[in-house]
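In this view, the complex is presented without one of its protein chains, the others remaining in place.
Moving on to chain A:
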Amino acid sequence: MANQSDNSVAFSAAELEFLAEDEMVEIVPNMRMEPLNLISGDFGPFRPQIAAQVPLWLAVALKKRGKCTIRPPEWMSVEKLTQVLEAERDSEKFQLLPFHYVEISRLLFDHAREDIPDIYMVRSLIEDIKDVRFHKIGTGLEIISKEVTYALRSCEESAGFFNKEAYTDLVTLVLIS
């Protein structure tokens, strides 16, 4: 059914993954294919060993059929993530990470295991970052009270994001209690 989520939480996990699958990633095809004229856009042409930008769902589909390797996005390296984790722990604001980093990393772990170096390290770093952020959101939300119209600003830099699903869960929890 196209509308399985109930109304108390606006988006189900599957729907969030659906949204995340539209993010672009880089792939290295190992075959040749003509351009694709899809409703969501035009992609290709694909030539062996030449990198191309495609949406994540397309990359995963090609990967499953063994037609390409996926290059992990640049924010998903051990050094970058360690930096982010440190900064996250030290500051009150949220750090720069793509909007759907949890869904993107999960999809890549499931389907592109061998394309990610140090996968266990990366996975545990992302878990840690997630935990630190949850904690921040929780403490931030305790400040909000219903009588006051309060705009909670989530980050200082102009393009910072965090996991929306977790945020909605916590918002619902805190505002109901």
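One rule holds in what follows: contacts are C-beta pairs under 8 Å (C-beta built on N, C-alpha and C of every residue); 3 or more make two chains touch, one makes a residue touch a chain; residues count from 1.
Criterion: contacts and distances are computed from a predicted model.
Peer 1: Assign the chain not included in the display its UniProt protein name, restricting the answer to "Histidine-containing phosphotransfer protein", "DNA replication complex GINS protein SLD5", "Nuclear cap-binding protein subunit 2" or "NADPH oxidase 2".
Peer 2: UniProt lists the chain left out of the view as "DNA replication complex GINS protein SLD5".
Peer 1: Can you list, in ascending order, the chain A residues touching the missing chain?
Peer 2: Spelled out for chain A, the touching residues are 1-3, 5, 7, 10-11, 15, 18-19, 21-22, 33-34, 36-42, 57-58, 61-62, 65, 67, 144, 148-155, 158-162, 164, 167-168, 171, 175.
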